[in-house]
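Missing here: one protein chain of the complex. Every other protein chain is in place.
Chain naming follows the written order as A and B, and within any one chain the residues start at number 1.
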Amino acid sequence: MKRWLPFPLLSAVLAAGWLALVGEASIAHLLLGGLLALAIPLVAAPFLDHLQHVVAPGAAVRLLFLLIRDIVLANIAVARLVLGPEARLRPAFVSVPLALSHPQSIALLASIITMTPGTVSADLAPDRRTLLVHALDCADPARLVADIKRRYEQPLLEIFGC
Amino acid sequence: MLASATNIALGAIGLAFVLCLLRLARGPSAADRILALDTLYINAVALLIVLGIRMASTFYFEAALLIALMGFVATVALARYLAHGNVMD
Partner (left out) sequence: MIIEIAVSALLMVGSFFMLVGAIGLARLPDFFMRLHAPTKATTLGVGSMLLASMLYSLQDGPSLHELLIVLFLFLTAPVSAHLLAQAALKLKLRSRAPMPGDFPRLPD
């Protein structure tokens, strides 16, 4: 079991993805999807060795809903900023000190920051302890950092139990 | 109603294409041009989806998916080339 199906969740996602792609659930495509779901994780195993595991699925679902809400609200906010007078924008670079240490959760946090309220993650310090974030309109950098840490980093710490 | 909605959507996407092309022509840096290209790819995906609704056809979907894939790979390769001077180590 462990040897032939090292990442059951990934295999399930791959099979479901294949069926969604071809758009039919015939025997032939079920077999082909199953074959891909078996083969791809085996081939990709060396890259997947150091994955973190979700220990708090409830927190992950909560974060997902928070994200959907934030992405929609953020887009409306950014639309107003973009269409409003440009001289009023106060762009800023801020450094966010990280409590997360695992590359996987740092990558997730950086992606979340890029997808949400007027912020883009621009760079990671070589020691992986600080994230450089650019904000489109930021009046109070200290508050922005506190918001990012409270809203997104805290749930990630909880989800991966570190 | 759906016909006029798709017409408006096609008009908006067309305008978005023109704005992206302006940025592509003006630059000023290579990074700006890559960003403009990336936005053009996403606009093309949107254009195909709206056409799919308008023509009530699912054939556009495959093209949209391919353009999304190609756009991502192209942007990553170009951005990496700018930042590191090579595409793969």
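The working rule: a residue touches a chain if its C-beta (ideal position, glycine included) is under 8 Å from a C-beta of that chain, and two chains touch if they have at least 3 such contacts.
Every value quoted in this text rests on a predicted model; they were computed, and no experiment measured them.
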| item | value |
| --- | --- |
| Residue touching the undisplayed chain, where the options are A:20, A:35 or A:51 | A:20 |
| Omitted-chain contact residue, chosen from A:5, A:136 or A:157 | A:136 |
| Residues from chain B at the interface with the omitted partner, ascending | 1-2, 5-6, 8-9, 11-13, 15-17, 19-20, 22-23, 29-32, 34-36, 38-39, 42-43, 45-46, 49-50, 52-53, 56, 58, 61, 64-65, 68-69, 72, 75-76, 79-80, 82-84 |
| Those residues of chain A which, in the complete complex, touch the missing chain | 17, 19-21, 23, 71-72, 74-75, 78-79, 82-83, 86, 89, 91-95, 110-112, 114-115, 118, 120-123, 125-127, 130, 132, 134-136 |
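Just so we're on the same page, only the chains that are shown with their structure count from here on.
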| item | value |
| --- | --- |
| Gap in Å, rounded to a whole number, between the CA centres of chain B and chain A | 23 |
